[in-house]
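Excerpt of the complex: some chains, original placement.
Labels A and B are assigned to the chains in the order they are written; within every chain, residues are numbered from 1.
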């Protein structure tokens, strides 16, 4: 049996670990051959380049960030059914009878439809830095991102203390606050702001003032998608620079400026950006990605298509792909509320 | 209400995070006062020194390893009921009406009996580097230990490759192989040996030889409590040194010597030792320990004594303390079997 593999969406530490585990398990235990399609769904549309994946090809990639298969955000269903035909043709050309699809909401959403509506045999592996996929306790990449953000917060504490400044740290999370919440709790932040709940700038300033009163300097962790209660000010913040480029300042810089204006305290912003999603995966993410890869191949062997591997407690289970992509997993209010005891 | 806190057993990254979270939650939300007893149960027996724990006292301790309360392995029930009387007297003297007990199997075993048999109001918080406590998905400290061991394995790969040597890494785990299994998977080990399953040295040598055949050098991860199939040779290995001290060589060194003898390949051992349990906790462990602390105080508020906080998926739940200490949580055979695809 020939099994196809692809990685789609934003890159994420652990992608290579999934590929390695799947190939190793498939080759050694079931005698499968593996074909890697390049650059996500685009590789299946264009059939421009494939990589034969045997055990030698996946040696040494476990600790490496990124993906040896490349990625893209191409949506093959954007143009309608034509994409489906191209994909079917590519699979047929390579004699591929099953497809392991590693990706986030968008990539898996395609897999759900290809599997459900067109009978293309897909098994999903959930991947997102942001941890906002339903049906799984965690996605790989998230722990790495949280670890990097936490280490940055650790470092910023000392600079905040030495100068008695407010330090605002903007972390990833356009639609969900998981990284902000976990890194904020782990890093001992004094304010944590998430997209799930609009924040009140005066309340934030209150926490900041309270923190200074106990002779400590505050750290504010804000998800890039967090928004103030009183309007979508941040999004209006586009301005033209001297070259005529539109320039959007992020919520982090906006908030620091507001804090300075309202409290009179110096505030500085750090935007961690892509550093959060690159580099070697954490031990947890390597372990999770490896197990996902092993179990995805077992799903292929069982012909259990249309399913996605997922973490539940310490078990890897299978769930319908659609269950994971139906709705975003956001931070529940009661979990956010737990963190509030550390504010101020 | 006055609440007592103690930390018992081996030190573990995250202990301070529990203390901080419990104090902060208790003081801010419920108006509790906290008394820290020093050096585990010994502090309650001797009443030699206590620490008043208010919010200022727990500032800045989140990222610090070890425990600000000190620890010991003293078992207050070793001498019979006398210990119970001393504990009751100490609690009364300090006006303590509830006790948050942070510890592993032994420390919590005492809490279970004090609570169940003598009505002393205890809430447990599970702690062990080894992750071998039942009733919780994970204990804090484990992720840190796995991360440190994985980083060491990463480093050893390059030295193994450069010299085409076998590198044996002995990690913690006297009775369970959780650290070995997780770090072995995450570090890309070629052999993983755990206490749960006696190993066959010839089989190990077979994996090693197979690895060399593909022109790579093997890494063997062995839990300190792993034993060869053909007898408990390792434990007999005590010898006298020139000073007449008994000297026990660990399984790692023993195995490296055996591998050299049987395969003719050079083998070296690294014993990670206490490095695995010291220093700043990982982001995951800080998050878990913090949530344990918060929920332990909620259990106190609910008068839910005799229970222990535990992680189930992403939820913190309460279980009877006795459930956690009744039997060791070992690596299930099917989980170990998952890893075998990477051997050789």
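Just so it is clear, contacts are C-beta pairs under 8 Å (C-beta built on N, C-alpha and C of every residue); 3 or more make two chains touch, one makes a residue touch a chain.
Note that the structure is predicted; figures quoted are calculated from it, not measured.
Peer 1: Total copy count of the complex, if 2 are in place?
Peer 2: My count of identical chains over the entire file-defined complex is 4.
The criterion applied here is as follows: only the chains that are shown with their structure count from here on.
Peer 1: Please report how many Å separate the Cα centroid of chain A from that of chain B, as a whole number.
Peer 2: Going by mean C-alpha positions, chain A sits 30 Å from chain B.
Peer 1: Under the touch definition given earlier, write down the residues of chain B that touch chain A in their complex.
Peer 2: Interface residues on chain B, with respect to chain A: 21, 24-25, 28-29, 55-56, 59, 62-63, 137-138, 143, 146-147, 149-151, 154, 182-183, 185-188, 214, 216, 280, 282-284, 286-287, 290-291, 294, 312-314, 338, 341-342.
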